[in-house]
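In what follows, a structure is listed as structure tokens, so that the remarks can point back to it.
Here the complex is missing a single protein chain, while all its other protein chains stay put.
This part shows subunit A:
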């Protein structure tokens, strides 16, 4: 057929052609139908009758806008407790007036007869209304928010739910009036989501595939609040375990600090120098402002100058830069800037000789408190009395006043709701299995998922190079809690804190050496 046929959905154009065999994607799709269900996943078809379905729908229909959210891709209503999408959690201290309708009570009684299902009496209900074409990105229900199991009742229409764990994918058809029970692995270690589509590809009794139109579907998700940290055995998606720093970690970090910094900071920066330099060209306005605040002919020292982007910011200053990375220093030297190589813990600079210091995004690479303190002491030592220093460190908290930092806002996939942070975390953990993570340090640190909130303070942050040779490098970071930098500064003699602020996901201080 040498023509274009308009048989695609929603005005899409389909091109027809002959093929020798099914495309690879199609085969994967088929396989995803024949995998065994994730452990702990139970599907009970015809769990409610048509009459019960109608009664349930009636019971959860709320006339007012009460506890109703129109999300980008679906309408949701909450009963018992509101599920807050910003934090992906519930506030256990703020129960809603509207409890789960009593019309739902028969469900748990019916369920309690089933031996294979853990006993539960839910106290939270989320009703999702999906129009055809709507879906929900892959996610795991926040571990610390709800206990095991989670119940999901499908009403009005069938749909297909995708369960994923790393590279594993299992399609599960959810018939109308069925109850899905997510428990154990299925609840904790697999994400689930529904693709935003108008029709689903579903298997036929003969084992091939066909399409099935969706119509409006309402799902009732019943959960019970946990009111405690999660104690599951599945760390990858567990918010509790991601947040909990091992007690011995600080000690281990101190012991291995130099080795860790060498392998996961210095070596990495030398390897990514060119790529790093290419992506670091815009000076931050508040740093520029600080540089402009000095008298002409002042002596400026940039500790950790990187590619030297601040060395020419104010050309009336006498600027010197230093860094550990030869690759980055070469960039500076090529631009005719004054630079030398050293460690920020031992600045090879005369005491009391510098009018202004900047140390931007450096100290968070030091692996112990003692070393971070030492770096501040060195900055102070080289300053002349009355000289001022500006220090920027990465903040653990990447949201301020409900506003995400640029770092988070650049998570394009999550912003467009194509995916979730949890799905990204799962993806990363798969990638890392293929990566030879240098792990002979006896310090086991979690790997941060880029463009998401930090789960704990000491972490590896991946740096992915682009181009043909795609490589992932892990950089060590200690992200700072609020006031941690000021607290460190109180232990430095002869300094006065001038100002502290939060700028684009960083904690910042300006301090002065006492005259």
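Note that in this section a contact is a pair of C-beta atoms (placed from the backbone, for glycine too) under 8 Å apart; a residue touches a chain by one contact, two chains touch by 3 or more; residues count from 1.
What we mean here is this: contacts and distances are computed from a predicted model.
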| item | value |
| --- | --- |
| Candidate names "Negative regulator of systemic acquired resistance SNI1 isoform X1", "Alpha-1,3-glucosyltransferase", "Multifunctional methyltransferase subunit TRM112-like protein" or "Trafficking protein particle complex subunit 11"; UniProt protein name, chain not shown | "Multifunctional methyltransferase subunit TRM112-like protein" |
| Touch criterion as defined above, residue of A:94, A:297 or A:403 at the omitted chain | A:297 |
| Candidate in contact with the missing chain, chosen from A:320, A:391 or A:461 | A:320 |
| Residue of A:343, A:421 or A:484 touching the missing chain in the full complex | A:343 |
| Candidates A:185, A:330 or A:482 - the one touching the absent chain | A:330 |
| Interface residues of subunit A (partner: the chain not displayed) | 258, 296-297, 299, 318, 320, 322, 324, 326, 329-330, 333, 336, 338-343, 345-351, 353-355 |
